[in-house]
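The structure appears below as structure tokens.
Every protein chain except one is present and positioned as in the full complex.
The block that comes next holds chain A.
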Amino acid sequence: MASQLSTKQVFWIVLAVVVAVLPQLYRLPLWFAPMMTVVIAYRFYVQVKHIKKAYNIILMMVAIAALLLIVYSQGFGLSREISVTILITMTVLKLLETYRQRDALLVVMLCYFVAMTRFLYSQDLVLVMYLLLSAWVTTHALAVINYQHGSAWFEKKQLKASIGWLAMALPFAVLFFLAFPRLGSPIWGSPDIFGEGKTGISDEMSPGSIIELFMDDSPAFRVTFGSNNKPENNQLYWRGPVLSEFDGRTWTRHEFRRSRGQVAYDRQAAIIEYGIEMEPNGRHYMFGLDVVLNAPQGSLMSPTSTLFSMNKVNQLKHYRLSSAVTDRLYQRLPQYQRKWLLDFPEGLNLQTQIMIKQWQATDDSAYGMINKALNWFRTEDYLYSYSPPALHSNEVIDEFLYESRRGFCEHFASTFVVMMRMAGLPARVVTGYQGGVDMGDYVLVKQSDAHAWAEVYIDQPDHELGGYWQRVDPTSVVSPERLFRGSGNIIEQRRSFFDFPWLRQTREHLDRYRFRWNQWVRDFNVSKQQALFDAIGIQHRDGKVLAVILLSVLAASGALIFSWLWWRQRPRYNNLQQWYLRFMDLFKKEPAIYARQSAGMEAVTHSIVEQYPGLKKSVNDFQQCYLRIRYRNEQLTPADRRRLQHFFERLKKDVKKRYHSQSRS
């Protein structure tokens, strides 16, 4: 009759389930949270009111209903989403029939699994820390199930057990992490079902689209420069998608498919090498500085000098680049492209057009135009602001230039490009990131560093490519600090309710650990593993060697633990008990007698005499001597030992004689 679980045990089991499920709640169907609440409430109701538990048939129906709901809300198939949802749902429903220790243990095991499935979606440091907590709660539930003592919520013994168990598991976890054979690509890593991280620079830019990124302090990527070749912060333009089509409000990408964009750079430009660790963004974009000289494996260089990954970046991605750091990008501009790049909405923004016409009258050169425009932004009353008034009219350019006068990079870049086009200069908007936080050994680029700037095509007939794209950042004119201090630090007002400087600094500080974590743990791949094992002299080219190592270490530690347990629980005998065991050893070959060892000396001698009456005298003599010493004197004096030895030798002789005579007959 197994005993029922106590309320405390139920509490811990439920807590373990809740903690394990919580980080996945956001991606579970809407009905899940209410269902879990009802299940838990019902389980506690049964516990407290001692009402009869539900019939199995009802539980079965509930389970089937839940399955149907899953199929209804997530479709039918064997995807990661559905498998994980089924696992979680059934774990929660299992609480309904968890009344005994056996079921409780099962739920606890399932909790470990549920917690682990969260890793299929992300392996971030913060998440790992949370899941460690979850592992502890689950382990503590295990301890509470196994050592039910008092009703206090925290018992020392249980606490000691759960922490001790986790500590014991730690070396194994490290071993498995280091030695478990790595797969080339994750089993579940199918990109189309990736669910997270869809933030970052996008294909489009319309008023207010970049502002969302300003709010987001999560890391976009991290850059490690070689020794001492990190450019100044205002040189760090991380080039992303280039937008060249404007419908009067929204900028979109236009790839000129036929162009084979041969790109050149100034001979004076510094060439630097650097490595990038990119957080998953669920898109194809990759980022690099100005003119990237080598497209890493698995990526393409577009004609607009943007790096594209062949696959969506759904996992932490590492790549190395070398770039020419320059604001001039030499490239041929075919005539048909030029037409595209001069396009702006006809008949709108007339006020701006008139102003441009006036400027053209005084100085028609390209740089003259650029300088006039920048001067205009600098001298007129324009403000860099994260909360500019919304632009409602069709004539966004006029409205911004003459009415609102407040905006951030996307307003300035967009307006500037349109102004250049009005002046007959091909121009385009480049999006990406600008700057980054210097973390010492790497530069952290956050989503909030998103930026937009302009490129204007300058004809240079004497150059073999006929001209170059000149980078112009109108924002830098309005707010030069933006380029030095990063977007987050130049505005007095808070971007959101939770935006405090100290919080931002703490997050930046935490990123240092995240970087290390990525370096040592998330990015521990096949080649790093091979390097590690090569370093300690174990050559392996497939997983078999590792599997053998793992299994043998496991077997050895298992043997060690079991022998230690055995050693700790071994029976310990005193001198007198040893004599009894010696006596029993004389009858080793008599299973009927030997099996009665635990019944004690008197019972054993009784059955010996019954079976072999010939031994009666010697057995009884030894027994009486022994009993007196053990239960009267309670200690073994040398004299006693001699007497005992005497009787023992006699008995031994008699027993041998008997065997002898038996074998002869």
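Criterion: contacts are C-beta pairs under 8 Å (C-beta built on N, C-alpha and C of every residue); 3 or more make two chains touch, one makes a residue touch a chain; residues count from 1.
As a convention for this text, contacts and distances are computed from a predicted model.
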Absent chain [UniProt protein name; select from "Nod factor export ATP-binding protein I", "OprO/OprP family phosphate-selective porin", "ATPase AAA" or "Fused response regulator/phosphatase"]
"ATPase AAA"
Give the residue, chosen from A:11, A:112, A:580 or A:612, that touches the chain omitted from the document.
A:580
Any idea which of A:113, A:336, A:631 or A:659 touches the chain not displayed?
A:631
Missing-partner contacts on chain A, residue numbers
1, 571, 573, 577, 580-581, 597-603, 605-606, 609, 620, 624, 627-628, 630-632, 634
